[in-house]
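Beneath this line is the structure, given in structure tokens, with notes to follow.
All protein chains but one are shown in place.
Right, chain A next:
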Amino acid sequence: MRFIYLDCSLKELSGHHYNFCKRIIGMAEEAGLPVTVLANNSLPADLADEMKVNIVPYFRFSAYSVLRETVRDSLRATETVRRRMLEELRGISGIGQDDIVYVNSVLPSQLLAVTEWVSEMGEKAPTIVAEVFYKTYIDFNESTYEENGRDFSDQVWLYVGDILPSPENMNFRLISFNSRVSNIYSRILHQPVFTLTDPLRVLAAPKNRAGKKKITIGLGGHQRHAKGYHHLEGIIHSFLRERDWDHVCFRIHNSRPDQAQDIQRSLHQLAAADNRIEILEGSCSGEEWNAFIDSLDIVLCPYEPGAYKGSWSGLACEGFSSGAPVVVPNSSASAEFLLNYNASFEGFDDWTVPSIFEALKKVVDHYDEYASRNYEAASAFYENEKGANIVKEIIEKFK
């Protein structure tokens, strides 16, 4: 039995694709399975060197190649990528029925291609597990039962739900790492979507951060509009206006500063004027990322509530498990996750600077209380989850 990890969007040394790959293949090795990774064909060679497993740069399009501005463009891109990915999947030889194929973070094109590929393999198909991923704004009206999508990617997801074969004919399993996300995608796709343990949940034992003399607030990763990055300048201005906050500082990381140049420029100007603000840019290795998370005493996730109601946040989860109180949208899947684990966090309702800052201020003003309670919750979480291994879970549930 081998573990074959497919991720057409794995092409750089940062972000959730990189973190997931690293973590999951580690779990596969822990489970005693030889691993092969098929990644995007633009993957730099140093990732393969770093991971010390057989990584083949292979797929031509990342999952995000299909995000477009119009329905027509979205559908054309979805169909193009579906067709190309199916060609690529058909081109993989040597997979045995006993193997496990894990497909990371599928969007509609990948899901359609994998479905067709599995269907062609019939009874010879190995165990295939695909993680459904990405933000969705789809709302379900419980009275009329209408599904309302906000953008074209939502419409494409709903369309995929309409055309996927019924579950008894789908000889592979769909999964997510959050029960709310599983429920949303079950409704969109009319398929069972099972919940497995988030591989990034627990990186290390939590720290009790209560009593710290200096509090570091931070956020990191690939910054996008839906992550509220454009609100950060306003949040920092509010921070600078606060009195008695000399003990508070900001660490802001953006792995893709080239995609938010105006915001980066403004943040650099603020950082130049106040040494409590630190800007970090570019990719970081797994160790650097873990050290970054560890350096944060409050993790700020100023995310759009609508986008994150059906999308989990790795950052929120990692922050909580390190013992840092987290600020997240109240209605998000992350807030539900934190509530379930009795985390001490603060939520905001409106996606505005005042609303986000008010939540952040509550945590700063009562930091020791939040940090102590969060440490207790994170310790219990760590004890419960430290042995989690989704590869073993897949074998137990789906083999």
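Following the convention adopted for this analysis, a residue touches a chain if its C-beta (ideal position, glycine included) is under 8 Å from a C-beta of that chain, and two chains touch if they have at least 3 such contacts; residues count from 1.
Keep this in mind: contacts and distances are computed from a predicted model.
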| item | value |
| --- | --- |
| Per UniProt, the name of the complex member that is left out, chosen from "Glycosyltransferase family 25 protein", "Hydrogenase nickel incorporation protein HypB", "Sorbitol dehydrogenase" or "TRAP transporter small permease protein" | "Glycosyltransferase family 25 protein" |
| Among A:G26, A:G149 or A:P167, the residue in touch with the chain that has been omitted | A:P167 |
| Chain not shown: contacting residue from A:T78, A:S176 or A:Q191 | A:Q191 |
| Missing-chain contacts mapped onto chain A | 145, 166-171, 173, 179, 183, 186-187, 190-194, 397-398 |
